[in-house]
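Each remark here refers to the structure printed beneath this line.
Removed: one protein chain of the complex. Kept in place: all other protein chains.
Read from first to last, the chains carry the letters A, B and C; within each, the first residue is number 1.
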Amino acid sequence: MQRAISAAEAAALIPDGASVMFGGFMGVGSPDRVFDAIVARGARGLTIIGNDTAFPGVGVGKLIDAGCVAAAKVSHIGTNPVTQKKMIAGEIAVELIPQGTLAERIRAGGSGLGGVLTPTGVGTVVEKGKRLIEVDGRDYLLELPLLADFALLRAHEADYNCNLTYRLTATNFNPLMAFAGACVIAEPDEIVPVGVIPPDGVRTPGILVHHLIERPR
Amino acid sequence: MQRAISAAEAAALIPDGASVMFGGFMGVGSPDRVFDAIVARGARGLTIIGNDTAFPGVGVGKLIDAGCVAAAKVSHIGTNPVTQKKMIAGEIAVELIPQGTLAERIRAGGSGLGGVLTPTGVGTVVEKGKRLIEVDGRDYLLELPLLADFALLRAHEADYNCNLTYRLTATNFNPLMAFAGACVIAEPDEIVPVGVIPPDGVRTPGILVHHLIERPR
Amino acid sequence: MDSKELIARRVALELRDRTLVNLGIGLPTLVARYVPQGISVAFQSENGIIGFGAPPPTGMEDPHLTDAGGGFISALPGAASFDSGVSFALIRGGHLDMTVLGGLQVDVAGHLANWMVPGKLVPGMGGAMDLVVGAKRVIVAMQHAAKGQAKIVASLSLPATSTRRVSLIVTELAVIEPTEEGLLLRERAPGVSVDEIIAQTGAKLLIIGDVPEMPIVVAERDVA
Partner (left out) sequence: MDSKELIARRVALELRDRTLVNLGIGLPTLVARYVPQGISVAFQSENGIIGFGAPPPTGMEDPHLTDAGGGFISALPGAASFDSGVSFALIRGGHLDMTVLGGLQVDVAGHLANWMVPGKLVPGMGGAMDLVVGAKRVIVAMQHAAKGQAKIVASLSLPATSTRRVSLIVTELAVIEPTEEGLLLRERAPGVSVDEIIAQTGAKLLIIGDVPEMPIVVAERDVA
């Protein structure tokens, strides 16, 4: 077992230009303390990968506000006018990905698949540049795996082995991203002794997690 | 909410010739009471889809012994000499599928994907008859979705809404198969009132389950 | 009754017992208020829960429990929560009986556009493309026209959400069913004439015999 690190230490691990997956859905289930530390560090040029860009001043929206982000691969930016403004100004390159496809691409990356075939997006602008593959007379898009230099997770409980649990709709993309970051950093609400989380209660095996952020004080 | 049914009622739902997914790994986490009822009904010509054929007289092995099975799509038959004997005699058509590929094909079927690309099996006899697809210079096999007429699950707890939990290594293929059966039948160890299983404890949402087998008495 | 409420009360009649239903953000969310008596529906929110309920009492909001718009919700007894992979396995895998979505345009082929207005508004598709592809029935709940512009059109000027034909369009003026032959006018709102509907529609409507007034759910329930 290793010690938990501070949010500032985590932010120092993430270099400018890194690709960063983050849990969260409209800011719910996001690693907020790590986000604050990334802003405090003044990171630049990040590629962020997650469901949405939340709201100005909320969740990953703080990174957008502070100019940390060069590119975003997300399913939705409709609730963050700052993202929209920066996209139109050419400051942030936005790739819009259907939400289910985003989930599958992250899962494919984390589980060693070369891609998945999805019916979602066939016949729309989403198919641009992608291979169409026919199976049993139906067309599918070949969607490719997504991986990232870092995966920043928000968990509910962590034990000393880094086993994680999540809470209700704060779960969202977090368990998928735990497989897809070269360095996985989890920010839990609580840290408990080994054995407090029963084996069947674990949602992310601790072996996937490289660093745990210390408990909020 | 609807009433739980008996194992015999479940067996009566499954016609000769049906395709049947079943949970279990060497017989652990298998719907044993439904298996017994299928044998008692004298079912014939079933196509079974699961990890393995367990042992003679154990789990799905009982269906093999009783002559219920015409075809098996499994990853392993090494622990069941009866399966091997019937395969050699031409009584059971066995398709051997790598275990991880079997899991992904079932998941693809249950989640509306047209297939997945896996590196597993490339360059081996497993690739026979399959499309090879190159992504970023690496070859993958296109593995197609698996669905079945029935999915027979073994659960630990079920609530009146059919929400399910599983226990330790009895989990195995059960949660994946819950998405992939046209008719999903779950055999729980315990049935508890709604609310006893908290939302974060549910491993299979009850909306996927069509019938619950009554509790063992 | 304002037009949104009318639409929601009509859409609620499409709910069937013991089904799983996803309601889009905005107008579609209202449908949950009008579930008919005797009908038990499980609502899914694509951010990861089945069985959510009305907002909790003041001071009891849980920051880990919101709908897809980020608004506080509650969980009903027997609810189930899950990750986004499972959520879209449910949606894309054909396990969702019905989705109710807002619309920007629907064309004569029943194709929906609801996720962007190029150069103006680019919110992103979120879960809409998966929902339209995967749900067994797709109901579009929208205002019949916007700023004097017809939203039911001969062909889409906005990017499509899917090439799938939606199941039903419900507006404050009419209920229209896209069919192989075209847009079939099924019902008209109380007090609205067929001519008024035609005047506000940018695509040819099929009209067969008398067009009845739309029924609606009268009672309001405190379900979600």
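The rule is simple: a residue touches a chain if its C-beta (ideal position, glycine included) is under 8 Å from a C-beta of that chain, and two chains touch if they have at least 3 such contacts.
Just so it is clear, the structure is predicted and the values come from calculations on it, not from any experiment.
Note that the undisplayed chain, when the full complex is considered, contacts A, B.
Considering A:A11, A:L46, A:V69 or A:L208, the position touching the chain not shown turns out to be A:L208 (whole complex).
Interface note for the absent chain: among B:R33, B:K62 or B:H76, the touching residue is B:H76. Checked against the full complex, the one of B:I5, B:V39, B:A70 or B:V122 touching the unshown chain is B:V122. Mapped onto chain A, contacts with the missing chain fall at residues 107, 110-113, 159-161, 163, 179, 194-195, 199-200, 202, 205-208. The missing chain lies against chain B, touching residues 25-29, 51-52, 54-55, 74-79, 84, 87, 94, 96, 98-104, 107, 118-126, 156, 166-176, 203.
Going forward, only the chains that are shown with their structure count from here on.
When every chain is reduced to the mean of its CA atoms, the largest separation from chain A belongs to B.
In this assembly, the C-alpha centroid of chain B lies 35 Å from the C-alpha centroid of chain C. Chain A and chain C have centres, each the mean of its CA atoms, that are 29 Å apart. The multi-chain contact residues of chain B, meaning those touching 2 or more other chains, are 112-113, 199-200. Annotation for chain C: residues 49, 75, 81-82, 88, 91-92, 133-134 touch two or more other chains.
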